[in-house]
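Left out: one protein chain. Kept in place: all the others.
By written order: A and B. Residues from 1 in each chain.
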Amino acid sequence: MIIDPQFIWNGLVVGSLIALAGLGLTLLFGLLNFINIAYGDYMAMGAYFALAANVRLDLPIVVSILIGAVGGGALAVVVHKAIFSKFMDRDPIVLLVVSIGMAFILRNVIRIVWSTDPRYYAVPVEEGPSFLGITFLPEQVAIIAMSLIVLGLLFLLLHRTRIGIAMRAASDDTDLARLRGIDTKRLVIYISLVGGIIAALAGIMLGLDSNLRPNMGFIALIPIFAAVILGGIGDPTGAVIGGYVIGIGQEVSVAFIPSEYKPVVGLVLLIIGLLTRPDGLFGEATR
Amino acid sequence: MSDDSPILETESVTKKFGGLVAVDTVSVSIEQGEITGLIGPNGAGKSTLFNLMSGFLEPNNGAVTLKGEDVTELQPDKRAERGLIRTFQITRELSGMTVMNNMLLAAQENPGERILPLLTQPGTVRAYEDEQRERAEELLKYLELWELREEYAGNLSGGQRKLLELGRSLMCDPDVLLLDEPMAGVNPDLTDHLLDRITELRDEENRTFLIVEHDIETIMSISDSVIGMHNGEILVQGEPETVQQDEQLLEAYLGGEV
Partner (left out) sequence: MVVSFSLVMVTLIIIGIYAILAIGMNMHWGDTGLLNFAHAGFFAVGAYTSAILTTPVGDAGLLASRTVGFDFPIVVGMIAAPITAGLFGLLLGITSIRLDGDYLAIVTLAGAETARLIISNEAWLTSGVQTLNNIPRPLDESLPAVLPYDVFYFGLVLLVLLGSYALFRHFANAPFGRVLHAIREDEDVPKALGKDTAWFKLKSFALGAALAGLAGSLWAHYVYAIQPTMFLSNLTFSIWAMVIIGGAGSYFGAVAGAVIVTGIRQITRFLPGDIPLGNELPYLRLIIIGVLLIAVLYYRPHGMFGDKERSLAGMSGGGN
């Protein structure tokens, strides 16, 4: 059976999105050690910030994306400072439940401010060039380009800057980092900022790919979690690879199963992963 | 079972954490009805060996045998069912449960832990529970915890928690008990009392003990056999008098303490 190359291309687009979002989630998890359910709503909020800039203020899409990203980062920092930091001495599971409450709040704020109708960015709808039997839509190309640029910048940040190296160290072992005199409190703020920016960018890409809805981020969470767990929770490279595996798996699955069941592919891959490699694809987990 | 085969054995077990070899091809035999002391400086691999024996860690290599049966692949609960009970170095009292409930939890083959008997045989369940309560009462009185029976375990002092763990283990009626520093933080009067109990259980009921303890004098006084560990390896095993004079072990201790 030959798989339509279009599916692979679509999978790369979706995979880029999941990989990017998964990277942000796993970075946050690595340092804070709890699963943040509100992450999906950071994504949605970022997307709607960009929408406000793009549609309400009539700004060009590139500027709007930047505004959305900054807004998402600021949101994550504020939420961390105002809410999560108050629970840092508690069981990680308590923080997870707190993040449920936070998700509730953010999602319903979106519903009140922007209504539940689907929204669209003001970008021209264009036909894309097509060769080798693949149609390359401009927004798809933009999504892949954006995610590659952000992934590249993040790689530089994590490997070439002092703050990034500190982030990785702390993510590997928070106690050890504290011993080495790394100011983990400040680091948490930076990582919330970076995680929020990434979430917002992923949300904007999601909005460009289809449309904006208040629960868009929450729905996207499942394949993102699947990617993060598949890659080994807290492992940035693993999350990116997990993201592409799930994205391509989802799109290619269309050749075999009804497309309505695409979202289930993430769950199935996740369960296979959990049963066979509970520490993630790449051996020993960092937890 | 025959008396001459060891009740608990490890056969060249190795456990690595990343690059560190915590336990390095260790073979030891624990004889039934004996008290065996396990000594060695910090980081010698004593707790890791405990975890390998009790099933909380799986060895990279080697095998663990309990009563002649290979239990290497068995989960901790399956080993406990076969009569091997361990305590933890850092006490693992169930802080949100009362002292009494900590004890009752340890009762084995409790019909009240299964759904069906709970619904169909309330009488049996109650009778069993009463019986266990009496056993718990006897043990708690012995351990001087009876007054605290309704206290949450999390509110006990460090020494009291150690005692509770010991009591909980005894509730299981084990054949082999692995005790990880059972005397740490326990008040000295009670320590002697406990040692008496342990020797009594050995002498009268043929129970087996493997005890990690930092107080060398204590361990030498009650053990039938002593194992000295260092850097994940067994340096020496034998009668307390022999082990006490082992130069290598002495050196390891001196080196470790500096």
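By our rule, a contact is a pair of C-beta atoms (placed from the backbone, for glycine too) under 8 Å apart; a residue touches a chain by one contact, two chains touch by 3 or more.
Since this is a predicted model, take the numbers as computed values, not measurements.
One of A:105, A:189 or A:252 touches the chain omitted from the figure, and that residue is A:105. For the options B:125, B:166 or B:252, the residue in contact with the chain missing from this view is B:125. Annotation: of B:68, B:154 or B:238, B:154 touches the absent chain (contact as defined above).
Within subunit A, the residues in touch with the undisplayed chain are 35, 83, 86-87, 90, 92-94, 96-98, 100-105, 107-109, 111-112, 218-219, 221-222, 225-226, 229, 233, 258, 260-261, 263-264, 266-267, 270-271, 274-275, 278, 287.
Mapped onto subunit B, the interface with the missing chain covers residues 54, 56, 75-78, 80-81, 85-86, 88, 90-97, 101, 104-108, 110, 112-115, 118, 125, 129, 152-161, 168-169, 172, 185.
Rule of thumb we're sticking to: only the chains that are shown with their structure count from here on.
Rounded to whole angstrom, the centroid-to-centroid distance between subunit A and subunit B, based on C-alpha atoms, equals 47 Å.
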